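Structure in structure tokens, see below.
With one protein chain withheld, the remaining protein chains of the complex are depicted in position.
Order of writing sets the labels: A, B and C. Residues in every chain begin at 1.
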Amino acid sequence: MIKVGVIGATGYTGVELIRILARHPEVEIVGVTSNNYAGAEYSDLYPSLKGYFDLKCEELHTEELIKKSDVIFSALPNGHAHQLANEVVAKHKKLIDLSADFRFDDLSVYEKWYGPVPSLDDRIKRVYGLPEIHRLDLKGANVVGNPGCYPTSVILGLAPALRCGLIKPEGIIIDSKSGVSGAGHSPTLNNLYAECNESIKAYGVARHRHTPEIEQELSYLAGSDIKVTFTPHLVPMTRGILSTIYCDLKDGFTIQSVRETYREFYSKEFFVKVLGDGQYPRTKDTYGSNNCHIGLAYDEHTGKLIIISAIDNLVKGASGQAVQNMNSLFGLPEDTGLDFPAIYP
Amino acid sequence: MIKVGVIGATGYTGVELIRILARHPEVEIVGVTSNNYAGAEYSDLYPSLKGYFDLKCEELHTEELIKKSDVIFSALPNGHAHQLANEVVAKHKKLIDLSADFRFDDLSVYEKWYGPVPSLDDRIKRVYGLPEIHRLDLKGANVVGNPGCYPTSVILGLAPALRCGLIKPEGIIIDSKSGVSGAGHSPTLNNLYAECNESIKAYGVARHRHTPEIEQELSYLAGSDIKVTFTPHLVPMTRGILSTIYCDLKDGFTIQSVRETYREFYSKEFFVKVLGDGQYPRTKDTYGSNNCHIGLAYDEHTGKLIIISAIDNLVKGASGQAVQNMNSLFGLPEDTGLDFPAIYP
Amino acid sequence: MIKVGVIGATGYTGVELIRILARHPEVEIVGVTSNNYAGAEYSDLYPSLKGYFDLKCEELHTEELIKKSDVIFSALPNGHAHQLANEVVAKHKKLIDLSADFRFDDLSVYEKWYGPVPSLDDRIKRVYGLPEIHRLDLKGANVVGNPGCYPTSVILGLAPALRCGLIKPEGIIIDSKSGVSGAGHSPTLNNLYAECNESIKAYGVARHRHTPEIEQELSYLAGSDIKVTFTPHLVPMTRGILSTIYCDLKDGFTIQSVRETYREFYSKEFFVKVLGDGQYPRTKDTYGSNNCHIGLAYDEHTGKLIIISAIDNLVKGASGQAVQNMNSLFGLPEDTGLDFPAIYP
Partner (left out) sequence: MIKVGVIGATGYTGVELIRILARHPEVEIVGVTSNNYAGAEYSDLYPSLKGYFDLKCEELHTEELIKKSDVIFSALPNGHAHQLANEVVAKHKKLIDLSADFRFDDLSVYEKWYGPVPSLDDRIKRVYGLPEIHRLDLKGANVVGNPGCYPTSVILGLAPALRCGLIKPEGIIIDSKSGVSGAGHSPTLNNLYAECNESIKAYGVARHRHTPEIEQELSYLAGSDIKVTFTPHLVPMTRGILSTIYCDLKDGFTIQSVRETYREFYSKEFFVKVLGDGQYPRTKDTYGSNNCHIGLAYDEHTGKLIIISAIDNLVKGASGQAVQNMNSLFGLPEDTGLDFPAIYP
């Protein structure tokens, strides 16, 4: 059994982690910490877990928690994981961090968008934890930067096209739509029911900080510097991200050959499904699951390839992917504890 | 492995059955039938199941399906299961019927509310499939009348109070609220998005046909004839039923003793959770699970006991309970294949 | 033109007041105050009003605002209006208060549920501002306690039955369902999108402070002391209250005679509509309007009369009713500026 400690367990990604880990056949949760709720029964805070998880929230005593754990999941806000990683690797344990702290190859990019980084232990071997793209690098890693929700949907949608050179690398436009749980569990005007219901809006237009994360990975896939226009939107639903991606198909390719390439690229992947001709993904069909559904269309009269990808932002976009990364780190089949379909309708 | 055939598999209770059965460790699904979609890949109709279930919908050939199955689930509309039951028991197989056809002890009550019943095979041993109440009777049954969604929430909410004589049997009022998936998968004005969203209404006031079903079971529990006032409401959400039940506490009992009795009554039940003082159930905390959450309050200034129970109408209120019944019929632990918590948030 | 000042204008009832008053043909808004947003363009805070209302939020200078106004609307939280009323009546102006501060005939009841009351100016002539019930008293009043949203729906639903002695006064049960805007504009866990969406729950069970307000008015109507069991629920919608009321019809009355009495009772009322046989109100049909729809049913097998009433909690349940009261105070037709139907669908 893998001994797991969860730090910052009482946000939405935290409770989703607990939902998955509590039934994972190879996991024992040894501690969950919460600044706000130390001492409380976790299942009093989250009654959905009554009968499934019976630990209490603890105050965070980092050293102690690391000691009794094989792997730490951190669901703290951005900026807390660097120091934590130093302590974890010093004890030869592993860290899976759900914040942005370890997502960037180039620390100066991180610092520009998120703030200063303390000095890091040399023994940290970080990886961007999108297993479908960086599976090999996961083997030797001890720190995983779990991807952002928008980037996950976008990178999976574009990976075959960029890696296999199907599209021109310029002018990619990404129009993403997210459910409100992505805004987190802390009450603000932005995530109030009466503000979000019966409304859709764009936000962070032309300056959302998932843009550099997306560009880093797309550039890696393309082997050249990629710039994208990325616009996120807030949709009146709890879960789900749909990314509609517009790009220019290179001459010589057809929608049929594109679809074939996508299917081959993802043929060994348990979680990624490439839909058929005329089928387009709905976020509902991924609700509560670790799956990513991808649809493809070609607009003949403008030459645009349109790629649409759907995930559950809290599962494949956060906690499910984190568990997938853990499985990979510990040599388990990636779908262990994650092989459940979406809830429909 | 239990060989399972599903008839009428393409409504909402049908697809929920498939979601659960496809991952049930002791089940092999041998056939799914659909009048409307014979020949179609099931996972093209329901892409949420892509990768989890790969049968095609078949036309219904009853004899053949019964032959290759150990148990038949029928999710057909009311009125189709009587004849089917005759054929199933003739072949010494079992039937779990999700319609109202086998819910009534007294056929004349069924006929009054639903229509005529053909003559039934003597070998049919039917049971009202609420395992928490009729577990013993399930052992010898070959036909299960799977309870209605509203009745499930109401009966579980009132069972300890009536069985243990905590409340007066007269004047019980039941105000129930349901999500729209209870109205089914066939398009009508009543279940259109724009009609249901941002609205709540009562329907079937003073004449909903779940009333006699509720009264039958409450009378059984009380050992005397019970009449109730039952009003269902349609709420803008996909899943969930909340029943708020008003009754008169007998002298000599307190809210503390009531809560204790409830906890003892359900102490061995995996799926029923009695909440603590000041805690009231939310349907969200049962979303996608087979759980029933029950909250209790006492209104001192009027002497009313208020019982609130929450379920997912498609799981404990339909398909999950059907699988729980199957587990019971075949001697498996009741939670086999059903031990997953709700999706939150 | 009536000169109007609005205090606490930036909550949901405040912005709804502005929406209505900004187009009222006999009103000039002379000032809007906000503690949090002083100095801001109102229509930058609430872009729905761009082009319709172009004042800035001011800091509250009570004396000055009263001086330039004929009537003050206060949408401040409970506990601020007593002192304000003293100042308003000293200047011979009028106050319409949307909090609970002036809803109670008996100040000791207010103090039990809400807290201490300062000494009040003798010149205050308060009235409970439900015009359909207290129209005559409005004529001489200078301070209006605008009713709560739940009480409005309940009192209008029960008024004809109690006033005309159609029902037994004991054992009335009120099961109310409200949209989330009733929880206000201040962010808390309770009104977060991801907490409210796809869920229904009861709250304040057996102890909601609208209970004494309801009982005061029902007792007035019945001419005897009335106690009720009242349970509010939170429903995933922005606006709307539906109250389902259960009571015992007295011998000698039928559903037909009840309906006739209701129609006669409300025959002169612009805003109250009594629906026909088999018709039940939907909150959607009152959305954004000052209307109240009432449906009636009789459950023959239990003798219960079921009354269902629907309003928009922010209009008839708050700001629309406040304007109706203003119209009445100033001798205008009550529907002035309020004669718009609901937005459907």
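Keep this in mind: a contact is a pair of C-beta atoms (placed from the backbone, for glycine too) under 8 Å apart; a residue touches a chain by one contact, two chains touch by 3 or more.
Quick caveat, the model's predicted, so the values are computed rather than measured.
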Inset, instruction - Specify the residue from the set C:Leu49, C:Ala100 or C:Ile173 that touches the hidden chain. - result: C:Leu49
Inset, instruction - Pick out which of C:Ser289, C:Thr302 or C:Gln324 touches the chain that's been left out of the picture. - result: C:Ser289
Inset, instruction - Touching the hidden chain in the full complex, which residues of subunit C are there? Just list them. - result: 12, 15, 19, 22-23, 44, 46-53, 181, 197-198, 238-239, 270, 273, 275-276, 279, 281-282, 284-289, 291, 293, 339-345
Inset, instruction - For subunit A, enumerate the residues touching the unshown chain of the complex. - result: 171, 173, 175, 177, 179, 194-195, 197-203, 205-206, 227-229, 231, 233, 235-240, 242, 244, 246, 280-285, 287, 295, 297-302, 304, 306, 308, 310, 345
Legend entry - On subunit B, residues whose C-beta touches the chain left out of the figure: 12, 179-181, 183, 185, 187-189, 191-198, 236-238
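FYI, only the chains that are shown with their structure count from here on.
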Legend entry - Most central chain, Cα average position: B
Inset, instruction - Using mean C-alpha positions as chain centres, tell me how far subunit B is from subunit C in Å, no decimals. - result: 39
Legend entry - Set of subunit A residues in contact with two or more other chains: 12, 181, 197-198, 238
